[in-house]
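And now, chain A:
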Amino acid sequence: MRNEKELLELINVHLDPPAAEIKRKQNVSVSIKQENLIQALSFLKSHSYQHLSTISCVDWLDEGEFELVYHLFSYDDYINISLKTRIKREPGVFQTAKEIWPVAEFYERDIHEFFGVEFKGNDNLEEMILENWQHLPPMRKDFDTRKFVNDNYEWRDYNGQKHTD
Partner candidate 1 sequence: MDKSTQTEIFFGPNHPGVPGNYGINYNFEGDTVTAAEANAGHLHRGFEKLMEERIWIKNTALVPRICVEEPDINEMVYAMGFEAIGEIEVPRRADYIRSIILELARIQGHIFSIGGNAAGIGQYTIMNWGTLTRDYILDIFEEITGARVYHIYIRPGGVRQDIEAETFAKILDLMNELENERFPDLEKTLFENPNAQKRWQGKAVITKEEAIEMGATGPVLRANGVPHDLRKMMPYAAYDDVEFEVPTGDNGDAWDRIKIARDDMLQSIKIIRQLINKIPDGPVQTDLGNGLKYRIPKGDAYVKIESKRGEYGYYMVSDGSLKPYRVHVRGASTPLGLYGVREYLPGTRIADVPVWAKSLGICPPEFDR
Partner candidate 2 sequence: MIDIIYRIGHFILITLFTTALGLLFMGIARKIVARIQKRYGPPFYQPYLDVLKLFGKDAITHGFIFDFGAVMALGGVIATLFFIPLGSWQLYSMEGTVLLIIYFLAVASLGMAMGTVGSGNPQASVGISRALTQMLGYELPYLVILFSLIYRYQTSSVWGLMQAQSGSFLNWNLFAYPLMALVAFVVLIGMMGKKPFDAMIAPAEIGSGPVVESGGKYLGMLLLQKSITIIIELALYVNLFLGGADNIFSFSFKMLIVWILATMFGSLFPRFRIEDGVKFFWKWPLGIAILQALYIII
């Protein structure tokens, strides 16, 4: 049973993160260089952080980067770690975490579908949610859903009044 401070210490000693902070009670956020991330995941997994909640992806368009966030939880410490790393938006390639958590395969597939990030080592990246999608991956910031809808669907006509936000 560690508390947040002891956990940060452990991370600082072993993983050499550029930034690590206690966000709230029981919530820790750690930034990791992308080349260290896979190693950090397996390190934390062997230190009781066995539960991978999910993998989130954030598109930072202005900075030209994707941010991948791995949310881990420990059933011993009751602490949630958000492990963040940034990768270049172009070409948007990263390592898979499938070897550490098999279930990550599907989270990566989801991110690939909605952001277009490639995960090296994960060969199961086909379309899962969408069907016959020909455009930009929809969750990217430069995909404009309203324009897409205006181009592809017709609005119902209410006596000439258009639908507005």
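Quick note on selection: all candidates are chains of the complex that A comes from, given by their letters.
The rule is short, and it goes like this: a contact is a pair of C-beta atoms (placed from the backbone, for glycine too) under 8 Å apart; a residue touches a chain by one contact, two chains touch by 3 or more; residues count from 1.
If you're wondering where the values come from, they're calculated on a predicted model, not measured in any experiment.
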Selected partner (touches chain A in the complex), from 1 or 2: 1
Residues of chain A defined as touching candidate 1 within the complex: 23-24, 26-27, 29, 50-54, 56-59, 69, 71, 73, 75, 78, 80, 82, 101-103, 105-106, 114, 128-131, 138-139, 141, 143, 145-146
